[in-house]
Structures are given as C-alpha cells and as structure tokens.
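To keep things clear, I will list the structure first and then write my remarks on it.
All protein chains but one are shown at their positions in the complex.
Coming up: chain A.
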C-alpha cells in the first residue's frame, strides 16, 4: 500500500506544481512507483510541466463521475518504468468533484504505487479540501516572503486539524545571496515550526525545464535538481544534510569579506 502525499501552500505561484512534478520524478528516478494527481481543476498545469499535455483523453472529473475507470484516465510517462499522471479537468471548476469522490480515487490508486503525489490548488476552499481528503501526509511549500509564509502558516494550522502526520516544509526559490528584504530560511522555519524537508534554490533553469516538458530534477547539473533529489531521499527515510550552497554568500560578498569589510 502506497503513501499519498499532498503538496500544498495556500498561496499561488510558490511552486506546488513544480515541487509535485520534481518530487514525483525524483522518486521515479529512485525506481519507486509513482502516480501524480493534479487536483487543480480548471487550471491544470502538472501535465504541462511534465510534458505530457498532448496525451490527455480522460481526466479526474471523468473518473470521479464514473465516465471512465481511474486507470483509463492515467497517462503513462514513457521515460520511467512507473510514473503515471492523473490530469485535472480543464473545463470544469473545483466544485465538479467532492472530497468523498477524491478520497475514493486516491484509495483506488494507493495499492498500485509506492507514492501518490497530489498537487493541490491555491486557496483553502473546496479545491484544497479535495486535495487533502485522501492524503496521508502533507508537504507545505513556501517561498521566503512574508505573504507566502503567512498563508503557509494558515495551511499548517488547517492541516493540524486533519488526521495525518505533521506536515513537512519545503522552502522554494531561496536566493543564493542573502538579501535584506527577504526572510531567511531560519526565519521561515522558526515561524512555521515544522520539520524542514528541504530547500530549493531560485534557479532560472526551473522555468526553462518546464518549457521543455522535462522536470529540472532530470538535469543532474542544476542546484535545484540536487535539492529535489535530496528531498526525495529524505522522503525515503535517508538522512541527508541540508545543502551548504543554499545560503552561501555571493561572490561579491565573499570578496568583500576577504578584504576584511563587513558584509
């Protein structure tokens, strides 16, 4: 029986879909059986980031309403032995599915996979409730800015009321240089007070990768890729130290400190 993990954040645009695609792909690279589920009905993205948007016939709403079996709606990613995607519907909205139906779909998927990764829409309404309803665990994604952290905190509060283990945290788009007006990772972790699962640097390769339809984690030479691989290893139970690179000083700052100037 596999484990269902929901990737959520409250705020939009912080990297839920990117994180879902890359954690799923990283687990598949480790030869795990993975199913990605896009619950962002009406604004589906996960298929695009995975480069699988040309093959959709049935979707989540079709499966929920019984127009097809869940297995029929799955898209198989040919790059891996077992990485499947259940796409969201693009034509309906969040109310097209309820939490009971969602739970049913996830419980049908779990026996066939090691991990079911659920990409949650932004917000705390129906879409969020659906995404969380079938999950055993949650990963909260935030960027190091005040608004995103505020929303993540709201979500953590809601998740604590669910019957699941405490959520874990991914801080995305961390700049390599310490900037005055951004929170640092320590601030974020101190406020949210949940386990830090990993840090992903801000990396323009991420955007390029989704244009190509090839999640960044498949490119072994990028910093963001390494971050996602580490997260996957932590999900699998390995203890991997946090990357030192994440908050290293910029070259400019390094030179300044070499010259004995205060940074």
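Here is the rule we go by: contacts are C-beta pairs under 8 Å (C-beta built on N, C-alpha and C of every residue); 3 or more make two chains touch, one makes a residue touch a chain; residues count from 1.
The definition used in the following text is that contacts and distances are computed from a predicted model.
J.: Between "Phosphate ABC transporter ATP-binding protein", "Sulfite reductase (NADPH) hemoprotein beta-component", "Zinc-finger domain-containing protein" or "Probable septum site-determining protein MinC", which matches the UniProt record of the unshown chain?
T.: "Probable septum site-determining protein MinC"
J.: Which listed residue, A:156, A:199 or A:235, touches the chain dropped from view?
T.: Per the contact definition at the top, the residue touching the missing chain is A:156.
J.: Mind pulling the chain A residues that touch the left-out chain?
T.: The list for chain A reads 146, 150-151, 153-154, 156-158, 160, 187, 191, 193.
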